[in-house]
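The complex appears here without one of its protein chains, the remainder shown in place.
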Amino acid sequence: MSKNIKKIISFSIVSFLVFQILYLVVEPQKVIAATATDDVIVTLVVGSGITISAPGDVTMSPAISMVTNGSLGTVVWNVQTNNVTGYKLAVKASESPALVSGVNSFADYTEASSGVPDAWSVANGDKEFGFSALGTNTNTTTWGTGANCGTGSTPTATLKYIGFETSDRDVATQNTSTSIAGINTTVCFAAAQNNVFAPSGTYTAIITATATEL
Amino acid sequence: MKKFFLKKILVASLMSLFVLQAVYFALEPTLTNAATTSDSVTVTLNVTSGVSISDGANASMLPNVGIVANRSVGSSAWTVATNSVTGYTLGVRASTTPALRNGATDNFADYTATTPTVPETWSVASSTKEFGYSAYGTNVTAGTWGTHTDCGSTSTGIVATGSKYRGFTTSDVTIASNSGVTAVAGVTTNICFAAEQNGVYAASGTYTATITATATAA
Partner (left out) sequence: MNKNLIKKTFTASSISLLLLPIFYVSFEPGLVGAATAGDTVIVTLVVDAGLTISAPADVSMSPNISMSANGSIGSAAWTVTTNSPTGYTLALKASAAPALVSGANSFADYTEAVNGTPDIWSVPSGSKEFGFSAYGTDVTGGTAVWGTGASCGSAGVPAGTMKYVGFKTTDKTVSSIATVTPVGGTATTVCFAAEQDTIFAQSGTYTATITATATTS
């Protein structure tokens, strides 16, 4: 009898121990969170913008007369943009022909090949008004080269000229943003009479420059 | 029951969708980009008006007047160019009255037209000796100065047919004008001089008249 009780007790203890081990093995894991992370995305929008300077009006010089056959003028527009794809600058006249005084006018410069700027040349018997461009973002193949628009009444011989139109003509372009100082583009105006008198008077042309983000 | 339930779900979903769209449009931020900007300048060119006049040649009238020759003619010409939009006028005047004189010795009276300021067919009254002028050219009014295209014969001293004459004054008389620019080469105006003694001798000697032509941009 006591032998049996002993056996019961032994087996009970063994079972208990086994049970405990079993419990430790199968008991569900408690997860202790030692590290937790979170991500936020920070967004900054840099809005694109473009500005153009407003230079003063231009009086060409010298005045054309019976003894002076040519006249030059210069204007500089500065464009600033932070647009990542850059900008273009275009010019146009308010009317055609561009340079007028009442019923009198200078014809828009006539290129040898229409629409292609060329070296300044006014045919005998004509009086014409045209423009060229120079600057960092001006294509020298199209507009020629020059450090300035000319001296006295003579346009720089290496610049190429074209007549104004009432629709935009591009003169400068860049595919990236500008420095904060912006980029200058110089537009050179030229007028000449060749073996003909332009009737005296004050001739004006309204030229609009438009800078557009690309 | 199921149908009724589905209907409720559909209606609720549609309503939510409409509300959501409305809220979205109301709250969606507007992005404004300044993509284009412009500036205009006025370009001014001054064409200053001017006028020029050539240096007319001195005129030696022919033939010489004398015992057997009572008439003499001569000519000169001026070329005027201007870019004045309103054109020019060309006026002539003499430096003295009468214009043609041999110092204090003698002179030819300034031609006397029936109406002094209106040029007429040349005619010198008896016992007088007179000196006058006419003009012709592109910008000379033919109705005033005649239809001639030359000054007459330097052999006979007879003025050109169709020409009309008047006497000089010491103030400008317009002989030519134009209301617009000229060609670069300018426009030439010819002046004809005529002198005649009729039934009287002019004292021998050299008579001169200083004639000034003035071109003025109109």
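Order of writing sets the chain letters: A and B. Residues in each chain are counted from 1.
Note that in this section a contact is a pair of C-beta atoms (placed from the backbone, for glycine too) under 8 Å apart; a residue touches a chain by one contact, two chains touch by 3 or more.
Computed from a predicted structure; not experimentally measured.
Trainee: Using the touch definition from the header, name the shown chains in contact with the chain that isn't displayed.
Mentor: Per the touch rule above, the missing chain touches A.
Trainee: Have a look at A:A36, A:V67 or A:A112 and name the one touching the chain we're not showing.
Mentor: A:A36
Trainee: Which subunit A residues would touch the chain omitted from the figure, given the whole complex?
Mentor: Touching the missing chain: residues 4, 7-8, 11-12, 15-16, 19, 30, 32-51, 80-84, 176-180.
In this text, only the chains that are shown with their structure count from here on.
Trainee: Go ahead and note the Å separation of the Cα centroids belonging to subunit A and subunit B.
Mentor: The answer is 52 Å.
Trainee: So in the complex, the part of subunit B that touches subunit A is made up of which residues?
Mentor: Checking each residue of subunit B against subunit A gives 31, 33-52, 81-85, 180-184, 217.
Trainee: Residue numbers of subunit A touching subunit B in their complex, please.
Mentor: Those residues of subunit A that touch subunit B are 47-60, 63-67, 71, 73, 75, 77, 94, 99, 101, 104, 106, 129, 189, 191, 195-213.
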